[in-house]
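Shown here: the complex without one of its protein chains, the others still in place.
Per-chain numbering from 1; labels A and B assigned in written order.
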Amino acid sequence: MSSALRIRGVRDLPREEFFAPGHGLCAGCTASTIIRHLLKVSGKDTIIVNATGCVEVSTTMYPYTSWRTPWLHVAFENAAAAASGVEAALKAMARKGLVDPERRINIIVLAGDGGTYDIGFQALSGMLERGHRVMYVLYDNEAYMNTGIQRSGSTPLHAWTTTTPIGKVLRGKIQFKKPIAEIVAAHRIPYVATANIAYPIDMDQKFLKGLQVDGPSFIHVLQPCPTGWRFDPRYGIKAGKLAVETAMWINWEIIMGDFKVTTRVPKRKHVKHYLTIQGRFRGLTDEEIEEIQRLVDREVERINNMVGEEVIGPLTD
Amino acid sequence: MSWKEIPIGGIIVEAGNSVKRKTGDWRVFKPVIDQDKCTRCLICWMYCPDGVIEIRDISYKTSTGRLWTTTLEINYDHCKGCAICAEECPVNAIELVEEVK
Partner (left out) sequence: MESMLESRARQVRVLLNSNYAVAYAARDADVDVVAAYPITPQTGVVEKLSEMIANGELDAEMIHVESEHSALSAIIGASAVGARVFTATSSQGLEFMHELLHIASGMRLPLVMSVATRALSAPINIWNDYSDLMNVRDSSWITLIASTAQEVYDSIIEAFMVSEDPRVLLPSIVAYDGFWMSHTYEPLYIPEDRRVVSKILPRRPRYVLDPDNPITIGSLVNPDWYYEIKYQQVEAMKEAYRVIREADTKIKYYLGRAYEPIESYMAEDSEILVLTYGGAYETLQSAVDMMRSEGLRVGALKLRLWRPFPVEDLKSKVGDAENLIVVDRAISYGASIEGPAALEVIAAFYKGKSCPTISSFIAGIGGRPVSEEDFKGIVKKALKLGDKALKMGSIHWGVRGASYE
């Protein structure tokens, strides 16, 4: 990452690609787009620590790698701990003159929702509490896609997965999506943000801010998954936009405790526009869709109250 | 090659060598950029998952006489044909053509 890097628009993004094609991620996988942007922002002086997941298995199929930066994968639940070690090592080695003390290396964890919400949660909390200078990027596709679409702590209410079928008695996932970014924010780290691949400039600015703080940062990115969410691969960006336009997803950031919504939504669409383009919500009754709508309404109210103004507007469509 | 010749521990020492794997044969529909219609807004480049839209410093003069200093080209060796580019193009300058062998 060049210290002079400013991102106001697409033309500010470096052309150089640190993520090579030829990997095995699905056609239309938006995780791949996220990584391209992440590495454009972070640049050459980056070490990626990847938790087990779709990205890990698809991008390093021996003897081929898509990574043009140093890359480490240890296991599923410990990316934050391994990154803590990377950071501590660079600190100690810089003091001893074993590495260049003037060179700032970006240490980035890349993990999915399974590796963050669920199995990797303890290691993440430990890393945040200890204050390592690591940026943790969560690419959230709302289920265990690598093992074939099983529910995670991130799967939203009523969504179908192979372990939460929409049956006669149980209707998809019966629990809510865990508010992971707010739980992370409760650790009082310098920078926490939510982002969405359909709003790449907002996302890239957040990557940049996350890399500039002296301590842990956490960027939670919604990553529409054509395979797991059951939509045509061409609609990955459209799904991301609808998530924001319906307020199923809100782009915000917390800088040193200061909460701000970064993508305002003056007029809000009904959640049905987001849900009906995805096969995972197929078969829900109107009443169930309204139940999700009421949840979103309540969340919008809470966010607006927190900000102190109507950053997310009323339902109009 | 035997166990003696490969690096230890499954380490891959050639950065970005996945380019040797051609994923272009995954494609069912091929995106084709109409250079005349294209406004060089870079939205396709920005959203492309596989980074196969390449910005080339090749100038192009449209039929109406407008001169562009860049041309966007698709790396068909790796394009998987997801069609995000065609879907997101604001001026419908990317057409999907059925692959024929």
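Structure notes:
We adopt the following convention: a contact is a pair of C-beta atoms (placed from the backbone, for glycine too) under 8 Å apart; a residue touches a chain by one contact, two chains touch by 3 or more.
Remember, it's a predicted structure, so these values are computed and weren't measured experimentally.
Annotation: of A:46, A:161 or A:263, A:46 touches the absent chain (contact as defined above). Among A:14, A:63 or A:313, the one in contact with the hidden chain is A:63.
Per the touch definition above, the residue from A:13, A:105, A:243 or A:292 contacting the chain not shown is A:105. Think of the hidden chain as still there; on chain A it touches residues 44-47, 49-50, 56-57, 60-63, 65, 67-75, 77-78, 80-86, 88-93, 95-96, 98-99, 105, 122-123, 125-126, 129-130.
Although one chain is not displayed, its contacts with chain B can still be listed: residues 2-3, 6-13, 15.
Just so we're on the same page, only the chains that are shown with their structure count from here on.
Touching chain A in their complex are the following residues of chain B: 6, 10, 12, 14-23, 26-27, 41-43, 45-52, 55, 75, 77-78, 80-84, 86-88. The touching residues of chain A, counted against chain B in their complex, run 10-11, 13, 15, 17-33, 36, 59-69, 197, 200, 226, 232-238.
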